[in-house]
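Dumping the structure here so I can ask a few things about it.
For chain A:
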Amino acid sequence: MSISAILKSSIAKKWLMALTGLFLCLFLVGHLLGNLQLFIGGWDGTVKFNEYAEFMSSNPIVQTVAWITKILIGVHVVLALLLVINNRSARSTNYKYNRPDKNAKFSSRTMGWMGTLLLVFIVVHLVNFWAPMHYDNEFPVQLNEAGNYYTADGIEQVNSYLQKVEGKQHVFINKVDMGLAMRDLAKVTKDFFSKTENGVTALLMMILYAIAMLAVAFHLSHGFASAFQSLGINHKKYNGMIKLAGMAFSFIVPFVFAAIPVYLYVTQA
Partner candidate 1 sequence: MALDSKCPTGPIDKQWTNHKNNINVVNPANKRLIDVIVVGTGLAGGSAAASLAELGYKVKSFCFQDSPRRAHSIAAQGGINAAKNYQNDGDSVYRLFYDTVKGGDYRARESNVYRLAEVSTNIIDQCVAQGVPFAREYGGLLDNRSFGGVLVSRTFYAKGQTGQQLLLGAYSAMSRQIGKGKIEMFNRHEMLELVIVEGKARGIIARNLVTGEIQRHSAHAVVLATGGYGNVFFLSTNAMGSNVTASWRAHRKGAFFANPCYTQIHPTCIPRSGDYQSKLTLMSESLRNDGRIWVPKSIENVEAIRTGKKKPTELTEEERDYYLERRYPSFGNLVPRDVASRAAKERCDAGFGVNETGEAVYLDFSAAILRYGKEVATVEGISNPSENKIKALGEKVIENKYGNLFQMYEKITDDNPYKTPMQIYPAVHYTMGGLWVDYNLMTSIAGCYAAGEANFSDHGANRLGASALMQGLADGYFVLPYTIGDYLANDIRTGPISTDSIEFDEAENAVQKRLEQLINNNGTKSVDYFHKQLGKVMWEKCGMARNEKDLKSAIIEIQQIREDFEKNVKVPGGMFEFNPELEKAARVADFIELGELFAHDALHREESCGGHFRDESQTKEGEAKRDDNNFAFVSAWEFGSNPSEPNLHKEALKFSNIELKQRSYK
Partner candidate 2 sequence: MATIKGMNLTLKIWRQKDANSKGKIETYKVKDISDHMSFLEMMDVLNEQLISENKEPVAFDHDCREGICGSCSLHINGEPHGPDRGVTTCQLHMRKFNSGDTIYIEPFRAKAFPVIKDLVVDRSAFDRIIQSGGFVSVNTSGNTQDANALPIPKADADKAFDAATCIGCGACVASCKNASAMLFVSAKVSQLSLLPQGQVEREERVLNMVSQMDDEGFGNCTNTGACEVECPKGISLENIARMNREFLKATIHKEE
């Protein structure tokens, strides 16, 4: 079979869906571990989180992985779209009376819908945090109680001040450019979910994020184990384990993700 013929086949599409899906599961774990730092209170937590954020947005390896992730999300979405189109056309006339609930779980029947919801969420999420961080030159930068700025590498610059270089905020001491200023993603995030800072929008966002995580939970509760089946991994001895891992993963990961905005909203009231 030629490569193009393979890619055209239904099963190859399913492998790619499975492989990209499982990769995105890994991404979720990484993302979640970083986010956990938001639970660390106080100044140290803020600095740690911001340092982490700067690292993630500057490290070339991380950047490469980030781009791969974006591409794979794209592949996952485009393939899903192709599959949906194909699947829709495979039944040109629909049943007048159908009871899919009798033979298949809700999560398995709504992969497309949940996936679409997730795509919308990802866009919203990127607009909320990733885009400003990357393109907003007025993005808040980190300033401590002593009035000192930090450079992106996490070093406090005593008696520093801000000045723009080619539109970007740099930290200067005595006209010496110490480098890019460390941006305060921690504050932006916390304010985003703070009733005092963001008013009723904060509540709406918290709810939106929680709902989105519910969608992730549904998507994963089928998708995780399903990916193994698509890859041909189905063995009496291990099926139970895979199912259990899938259920645990699809419950724990979105739950913890969702806990962050709820925690921020509640603790900042």
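In this text, a residue touches a chain if its C-beta (ideal position, glycine included) is under 8 Å from a C-beta of that chain, and two chains touch if they have at least 3 such contacts; residues count from 1.
How these were chosen: all candidates are chains of the complex that A comes from, given by their letters.
Quick caveat: nothing in here was measured; it's all calculated off a predicted structure.
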Ask   = Considering only this complex, which of 1 or 2 touches chain A?
value = 2
Inquiry  = Considering only the defined contacts, which chain A positions touch candidate 2 in the complex?
reply    = 1, 5-6, 8-15, 83, 86-87, 89-100, 102-105, 108-109, 111, 222, 225-226, 229-234, 236
